[in-house]
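One chain of protein is taken out of this complex; the other chains stay put.
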C-alpha cells in the first residue's frame, strides 16, 4: 500500500517532518529527455511558501529545493529525481507546552493511537509543511503535462462562506487569497483577517480544472480518473470532500437535465459530468471542487485531554495560517498534475499501436 | 496501477462484462481460518439484485455465486477466494439499435476514445452489473470486519432532492428505497416512480457509517482512511462526489466551531471530523456521504452523435433503474468494507508488538 | 505484495486448487485490439497437459479453457481476460491416507506452519496443476510478443545428469522429454523411465531463450530484466536455481574473457552476458538456464512425521510425473513471456516520444 508513495508509472515518494532535518521527494518514472525548468519549480514553490502575503502565516521558510539526482545539464536522465528541502526555521521549543496534550482537530490523538507515539514538534509528518514535497513533484508533473498541451489550474472558489461571483482565471494570482473574482477576493481577505483577529480560522472551497486533457484517460474499473483524483486530493491534510462537475447538485437533478448532450466533433452542450464519464476523460474540461476545513490550530483555548486522559485546555502555539485555502491552491494543482501525468503514461498501453 | 485490482493486503480483482459469459472476483489476502458464511454472502447479493422491488429495474438476474477456490469446509484456506457469477438473462440484441450511437451520460464516447473500440452489448465492463463482484468481495470483507467488532451500514439519505428527516437505521431495510426515515421513504419512492413514468431518472445521496472502528486506521500520508475510501467510492459508476463528517459544510465553519472537543476516555463532544483526523481513524463513528447522479440511460430521446460524428437522437433500450441509489447502498457498503479490511490488516505493522 | 498476482502493466492473477472446483487466471493489461488466437492457446496448454507421453504422469485432465471475459469476436477489448479451467478428474480420496502426514520435499510442513492448516487434497494450491493458469496467461503474452517480433522457447537441456550435446531447436517438440538433441533425448527418456520403475524421480535443467528482444528492456534498478525473470521462474514450484548467460561459470572467468566485445552494428562477439547488461536487454539473445529438482512425490516409503510430531513412513499416493522437466518447459516459457510482455509495455515510457 506504500503510504508514502503515490502513483504507478509516475511515482512520487515523500519523506520528512516539519521539525526534522529535511523534507523531500523522490520521483520515479520521469521520462528521460524531459527538460527540467528550475525556474518553473521555484515559481510553484513560491506560491506555496509561508509568509507570502498578509492572509497567510508570517512564518518564513526558505524552501530552497536541491535536486539531488536524476537531472543532468537540465535534462531528466530516466533515473529517479530526488529533491531535498532543508528545514531551517523550526522552533521545536514552541511546542513544549503542549507535548502532553492532544490538539482538537489535529491528528495527534489518532496518530498516537496508531504509532504508540507522536512527534510533538509541530506536527511532524502531519504538518502542512509536508506539502512542499508534493508541490515540487507536481511541478515536474506539470512540465510533462505541458508537453502534451495539458494545463492544471486552481483557485479559491469560496472562503468563509463567501463565494466567487465569477470565475476569471486572470484574477487568481493577482490577489492574496487566490480568488477568481477581484471583488469577492477583498471580502474573503477581510473574513480571513477577521478570523485571525478573533484567534480563529476559516475554511473554503477550491476549484480545480485541467485543460487540454485528451479523451481516454483513466483506468477502468478501480483507477478511474475521478477515483484517483479523489484519492490524491483527500490525501491532502484538511480536505474533507470532493465533487466532480455538477457534483452534489447532480443528486437533485433529473437525468434528462444532467446528461450532457453530445454534439458533432465530440463536444458536449454542457459539462455536468466535469469532463469524466465512466471514470474516463471525455475531452471536455476536467473540473472538480474540494472542501477545505478551517485550520485546526487556534490561538485560543480549546477543550481537550492530556495523555493521562485528564481534561485540559490547550492554546496552540506557533504561527498558523488562519485559512489554509490560499496556500493549498498550488498543492491541489500539484496532486492533480501527478495523477494526470501518471494516467498519461499509462494511456500509452490501452490499445495496440 | 492495476485498474481491475483494488487493495494492498486485502486485494480484490474483478472481471467480466454485463453481456459476456460471466463476471467474478478473486480476493487475495483472506486470512486462513476465516469462516465463510455463505448465507451472509447471499443476503448481501440479494440487496443488490435487480427486480427486488418496484423502484428498481424489473430485470431478473439470478446472480448465483459459485465459490471456485480458497474455501474448504466453509473455512478460508489462505488461498485466493474466487467467486463466479454466470450471466443468464442477457439480451444483447436489445442494443443493436444503438451500437453506432454514443449514449449521453455514459462511458461510450470516452471508452471508445481510450480503447478504439467499445463493447456495445449493454455497457460491457462499464455496466452497473460489474458491481455484483464488488458486493461479493465486500461480503467477505464484512465477515473479517465482524470478527473485530466493526460494522458498515449505508442508507439513502436523499433521493430526488427529498432528504431523510431522521436517521433511523432500523427503517433502512424496511422500505424499497432504503431510506432511514419511513415517511420520507414514501415520498422518495413516489419521486422515483414519477420519474420513471416520465421516462426520466433521479439521483440521490448515500450516507455510510462504520461502527466499532478502532483508533489508528489509515496509512499516512497518501493512503489516509478518507483518501482510500474516496478512491473506492468514486470508483463506483455514477458517484460524483464524497464528503466526510461535516464535509462541504465545514468550508463555511470557523475552526472554533468545527474542531471536535476531546473528552476524557478518548471521546469527542461532536463529530464534524467524521471519525477521521489527519487521515487516521480517531475511534469515533466513521461517516461520509456520496452523491449519486441520476441514471444516464433514459427511455426518452436524447441528442447525441453517431460514430461518424453526425447528429442523431438516441432512446436507450433495456430496462434500467430509474434511480441508482437503492441498489447502490450495498455497493457503497462493500467498497467501504474492502478498504477497512485492508487497513485493519495493514495496521498490524504500524508499530513493534 | 499480492502473492497471487504477478506483473505491473501486464498483470496476471491466478486462483484455484488442484482438487477444488476450478483453476483460472485473470489477465489485466492486455491491450485492446490484440487478436486472441484460441488455437494457439490450446496448443500451449497441450504441451503442459498430463498424459501427453510415456514420460509424464498417466493422469488425464482435459484442461479445457473457457474465456470468460475480455474478448469479443476474437479480439481483446481492453477489459481483463479471465480464463477458467474446471477440475474434472480429481481423486481426493486418494489422499486420505496421508492427510495427517507431511510429505518430504513438499510444501506441506511449511504451508501448515504458515496457515495453521493445509489442503491435503493433492497439494491444493501448491500442486503443479496451478501452472495451467500460468500457461494460459503466458499464451496471451506470447501473442502480444509475437506482434513485436519476440519469440520465447525452452527445452530440456539436461535430465538426470544427461546433458544435451547439441542445441537443435527443431528437435525439441519431436521427443517426449523436449530435449534439443535427438540422441540425448533417448537416454533421458530411459533415465526417466528407470527412475519410475524404481518408484523414484529425477530432475534436470531447462534452457530458455528469447529471440528478437529489442535492446532497452528492463527497469533499473530493482526490476532489471534478469531480476524479474528470476522472480518469475523461481516462483514455479520445483525450480531451485537460475543462471543467465555464462551464469555460474562466469564466477571462474576473468573479465577479459567474460566481457563480450562489442562489434559494429550493436552486435556482440560472444554472449556471456546472456543478452542482459546492467539488467537491461542488449539486443542479443536473452538466455538463461534453471535447475529443476526431482519430483518430491514418490511411490516408495520415506521417513517423515505425522501432525502430532511422531515418526512415520509415507508413500505418496496418486500418479506423478517421474520428472517435472518435460511438462515444465512450457511453464518456463509462459512465465518468461509474461515478464517480457510487461517490460515491453513499460518500455514505452522510458523516454519522451
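Each chain gets a letter, A, B and C, in the order it is written, and its residues are counted from 1.
Just so it is clear, a residue touches a chain if its C-beta (ideal position, glycine included) is under 8 Å from a C-beta of that chain, and two chains touch if they have at least 3 such contacts.
What you are looking at is a predicted structure, and each value in this text was computed from that prediction instead of being measured.
Engineer: Return the single residue from A:4, A:229 or A:287 that touches the missing chain.
Structural biologist: A:4
Engineer: Just to verify: which one of C:22, C:81 or C:277 makes contact with the chain not shown?
Structural biologist: C:277
Engineer: Just checking the interface: what residues of chain C touch the absent partner chain?
Structural biologist: Listed in rising order, the touching residues are 1-6, 8-9, 14, 102, 104-111, 113-117, 125-126, 130, 158, 160-161, 195, 198, 200-205, 214-224, 226-235, 237, 240-248, 250-256, 258-266, 269, 272-274, 276-283, 291-298, 300, 302-305, 309-311, 342, 346-347, 350-351.
Engineer: On chain A, where is the contact patch with the chain that was removed from view?
Structural biologist: Contacting residues on chain A, toward the hidden partner: 2-5, 8, 11, 13-17, 20-24, 26, 28, 32-33, 66-70, 72, 75, 77-82, 84, 114-117, 119, 124-125.
Engineer: State which residues belonging to chain B touch the missing partner chain.
Structural biologist: 8-9, 29, 31-34, 78-79, 147, 220, 345-346, 348-352
Keep in mind that, in the parts below, only the chains that are shown with their structure count from here on.
Engineer: Give, as an integer number of Å, the spacing between the C-alpha centres of chain C and chain A.
Structural biologist: About 46 Å separates the centre of chain A from that of chain C.
Engineer: At least two partner chains per residue is the criterion; list those residues in chain B.
Structural biologist: 2-5, 8, 14, 114-117, 125
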